[in-house]
Each structure stands twice: as C-alpha cells, then as structure tokens.
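The complex appears here without one of its protein chains, the remainder shown in place.
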Amino acid sequence: MTEQSLSRPETRKRRLPQINPVYVLVVALILAIIVMNPAFGEPTGYMNFLKRVAALAILSAGALYVIVSGGFDLSVGSIMTLTVIGSSMLASNDPNSTYWIIPLMLGIGLVIGLVNGLVVSYLKVPSLIATLGMMITLNGVAFMWSGGAPRGYLPDTFRFFGRYNITDVPLIGILPIAVICLVVFGATLWWGMHRTNFGRMLHAAGDNPQAARLAGVPVQRVRISAFVVSALTAVLAGIILGGRAGVSVNIGSGFELQAITAAVIGGAQLLGGRGSVPAAIAGALALEAIFTLLNLLGLAQPVRLVVQGLILIGAVAFATYQRKRAGR
Amino acid sequence: MTEISQNRAPRRFRFERHASTLLLLAAIALYVILLLALGQVRFLTLDNLVAILGRSITLGITAIGQTFAILVASIDLSVASVISAAAVVTSVMMNGDPAMMVPAIAAVLALGAAIGLVNGLVITKLEVNPLIATLGMSLIIQGVLSYYYNNFAGNVPVEFQIFAYGAWGIVPYSLLFMFALAGLAWFVLRFTRFGSDIYSVGGNKDAARLAGIKTARVVIGAHVICSLCAAIAGIYLASRLRSGAPWIGAEGVYDLESIAVVVIGGTVLAGGRGGIWGTMAGVIIFSLIDSIFNVAGVDAFVKQVLRGIIIVAAVAFYAARSQRPVA
C-alpha cells in the first residue's frame, strides 16, 4: 500500500454505470402487456397508461425526497384527498376559481409539509408516526370540510391537468396534459435531487446525519425541506388525480404506500442515503404495469393489494440480501 | 464522545417512568373538572366509568399485543388488518351457528399465530425493516380479505354476543377479559424467561446475543403474541358488531392507536423499557379523552382531527426529550 501515486489511466473517473434492474423490469412488463393486448402498443394505449400513472409517478418522485432523507411520509395520500375535496368545495362550480385554488392548495401543502418536518426534526417524533397522525388528521379535515359527502364537482379548468388530451399530435396522436406534467415535474424533481447542492445534502443527511452535521450540513432544515417537497408533490398529484378521476372522499387513500413501494422498486434505500428520481418514476411505471397485467389476467382489484404487499417486502428483502452479499 | 455521556447524574428523578401515571391523573382530573363545569354530575358514576372503559376493549386487547412487539424493539402495523380478518372469519365461520363457536375461535387464533409467525420470520430471517414488513403484511391481508368480502359478512350467534354484551353485575365480561389478559401478559413479562428475554433483546440485542439468548426466536415470539392479541380483538369486535366487515380494523385506526397508547404508557419505541400496566393506563387515557369529546359534544370529524393531533403530541411528549435524531 504505497502512497506513491501511479499514473492513473484517464478512465478512472468513469465507471460503467450499472443498469438499475427497475428499467429492465419496466421494459419486460410493458412487453408482456403488449403481447397480451396489442392495442397497448398503439399511441393511445401507452399514452393512456402514462396518463393513468402520472399522479403516482410524480408522487413517488416526491416521496423519494423524504425516503432519501431517512424518513417516511405516509400523509401524502391524505393530502391528495384533501386537495381534491378542498378544491371541489371551494370551486363551487366556478371555472375561474381554479386560478386561486391551485396556489391556495399548494400553500396548504407547504404548511402541512412544514408541520410534518418540524414535528419530526424538533419534536423527534419518528416520521412514520408523525405522518400517520397527519394522515388521520387530514382525512378528518377532508371529511369535516365536505360534511361527509362531497358536494359540487371540479370545474373543467381544474380538471384540465388530469383529463385533457392534446389531439392530432404528429407521430403519437394524443398527448395528455398529465403526461406533460409528469415530464415537467419529473424533470424538476430530478434536477432538485441530482443536480443541486440541496439534493446532495439530502443524501448526506439521510446517509449519516451525525457526519453531515459535523460537515456543516443544516440537517434539520434539509429534512424539513424534504417533507415540504413531498407534500407539494402530493398536492400536484392530487390535482392530476382529481382531474382524471373526479371527486370522492377516499380518492387518495393507499397512494402513500404505493409511492413508497414504487421508490423501493426503484432501488431507494429505506432509512436514507440513496435513491434516484428516474428510478422511482420507473418504479411507479412498473407498479402500474403490474396492476394493468393483473387486470388483463382478469384478477380483481384486491389482488393488487396482495401483489403490492409482496413486492414491498420482496424488494426490501432483496436489497438487504444484495447489500449483505456486497459485504456492506 | 463517550467521555461526555458518562457525566450524567445518578439517581435523578426519572420523569419518563412516572409520566403515564401523571398523564392518567391529568386526564381524570380534566374529565371531572369538565363534568363539574358543565354541571353534568350525573356522569360521575361507577356505571359511567365502566361504560367508558368498555368502549376501549378492542384497542386495549390490541395494545397488549403491541406492547410485546414494541418492547422487543420491533413494531406491528398489521394489527388493524388482522382485526378485520379475524372479525370476518369469526362471523363467516360461525354464521349464526352456536356449534361453530369453538372451531371458529380456534381457526382465528391459528390464523393470528400464523400471521405473527410470518411477520417475525420476515423481520428476523429476511432482515426486512419491521415497519415495511408489517405494512406489507397488512396490504396482503387486506387484499385477500377484500377479494372475498366487501361488506359485513356472516353473523355471530346470539350466544356468542355474550362475550361483548354479557356482564357480571355492572362489569362487562369483555372488560374482565381484557384485564385478565393484561394480567396474563404482565405475568409472562415478569415471571417467565421469555418475558425477561423480551426486555433483554429490546434493550440491547448484542448483549442479549452474547449472553446466549436466541434473539430471533424472541422477536418471532413477540410478533406471534402481538398478532394473536389482534386476532382476539377481532373476535371481540365481531361479537360486538354481531358481524365482521373487511374495513372495521382500518376504520378504528387500531394500528396507530395501539402504538400511541403503548407509547403514552411509557414503553419506549426503541424497545427494552415499559410494561403492560402503562399500556393499560394509556388505553384508559384514550377512553377518557373520547368521553371528554363526547361530553363536550365534539363533532365526529373534529374528533378524528383532534385524535390525530393528540397521538402525535403524545409521542412527541416522550420523544422530544431524547437527544437522538430520528428517521
């Protein structure tokens, strides 16, 4: 182990990137779907698939921020519900209301994320419990707001993002607005996670908070910001979902676990330190593709839950196994 | 940094150890003051006290099991689904036939034990984070359950409703049962080697392993007990509702509430410290809060909002004192 530096080959800074298995998985699943249902290969087929997955994909990318920072956010589903219910209550069928409702909802999301983050960082409540508590609270608020049965519906201006398709696009025929949202928000979240100082600090804080603190990372602030990002993406996902699916009182329930499952399929490290936004989005695609396959196979809705549970446990067990084999 | 930690003062008053008692007294005082202030003295009776306690049987039984999981430094988020599954299976198997009571109960207990076993094995052998393992299990149970049922299914015979509605004097059997179960749990934790091992493994897994304790078995055992208790809670709920539906566990938020009452009872989430009586105090505190809401006429949805806040506040009450950052 002499320290005399050998003349290094120029290749030293580049390592062949290992392909994340999630991408292979997505391709395989989509091929399987096309085999079973050739119409899926048509632009309308896959564009509608992407439109359906957009909300979950954006949500997963946001949830990844909290996972990379070392926590969980189980309140996102209830934020989606609150967004949809709240918007429908406020809109009272006025198409012009959308312009102030969306900023207002983002503001509410910001406050919720802030509260989550502060409770976890300063009151030291484990994030799982803090955000579960937030989930109960917000579901209660949504019920309160709607009086138990949602009245009114969302104006078309609001549903634009989730429902509208641009038609007659060359090559692909239709282009749903939701897909554009997915690309724009996905790219933004990718940029935030992988191209900014904030993203690197997020990784460091989740990897080893003590070391990060001693290296000067403002760990508390970084973690709080992660919860804020997660809550904001939940609002965006809620807007898209509400546009596509309309108003119901439990519209967002279950999304929190789907988002975590998607991130885990994408190779995110639970309890922090590693995760990729494109892989989390791919994880969401894979999850939705699996659900689509189950549908094509004629399996009922509840089977989804079983499969999702198995995937969640399996993906984490697989990651543990791989890490152990790599010798830590 | 070890040199700093050693400078802690010995024999200071340890707030955490008495906090659950203090909280219980505070909740009682608040309740009494509220009743006096509202002039509702008619509620200050033994009957009403029993009624208050009687409303928390499901939570109480579940929390007894959750105490085991948390003491061993694990956690179980699948209890709500287990409750639903147990209630549905009980009601469907009995289907009004008193002769099926024993087989149904046996089957449900076996189901609970099996779920706990799988949880424990996934956590210890596959080394999956207990939160994720039990969340995943919860999804699986919920999925299987809703595949077959989407509403109340079957019904329990009148004879079986005695479990929930029968009473010895003014005290319901179910309340006696819950305290008997708590007593049994206390006995196991206090007087058996398994109980002692639970504290050791939860307190310091490495030290326990060095002392020759088979830590995996202890964790699995705790999860089996936890799921068994949830199954019993489901049986009780079927008896009370006269039938079972696949959403009743989730509706009661028994996963989060059971964790919250365990923590309020002074059992630390990191494991190794706490006990059953603290948990029971936590259950009573929650019942009292519920009654306070009822007396004060709080709207059902507002109640849910306040519950979420109270749960988080309760955990924060203990957690904020710790110096360690949490995930």
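As written, the chain order gives the labels A and B, with residue 1 at the start of each chain.
Going forward, a contact is a pair of C-beta atoms (placed from the backbone, for glycine too) under 8 Å apart; a residue touches a chain by one contact, two chains touch by 3 or more.
Simple rule for what comes next: contacts and distances are computed from a predicted model.
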item: Complex member absent from the view - protein name from UniProt, among "Na+/H+ antiporter subunit C", "Sugar ABC transporter ATP-binding protein", "Transglutaminase family protein" or "Dihydroxyacetone kinase subunit DhaL"; value: "Sugar ABC transporter ATP-binding protein"
item: Among the chains presented, those that the missing one touches; value: A, B
item: Hidden partner chain, touching residue among B:V118, B:A208, B:I259 or B:I285; value: B:A208
item: Sole contact to the chain not displayed, among B:T45, B:N150 or B:T192; value: B:T192
item: Candidates B:R55, B:R217 or B:R273 - the one touching the absent chain; value: B:R273
item: Touch list for subunit A against the chain that is not drawn; value: 1-5, 12-15, 192, 194-201, 203-204, 207-208, 210-218, 269, 273-274, 328
item: Where the unshown chain meets subunit B, residue by residue; value: 1-4, 6-7, 10-11, 14, 190-193, 195-197, 199-200, 203-204, 206-208, 210-213, 272-273
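Here, only the chains that are shown with their structure count from here on.
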item: List of subunit B residues in touch with subunit A within their complex; value: 122, 126-129, 131-133, 135-140, 142-147, 253, 255-256, 259-260, 269, 299, 301-309, 311-312, 315-316, 319-320, 322, 324-327
item: List of subunit A residues in touch with subunit B within their complex; value: 70-72, 119-130, 132-141, 143-144, 148, 209-210, 219, 257, 260, 264, 270-272, 300-310, 312-313, 316-317, 320-321, 324
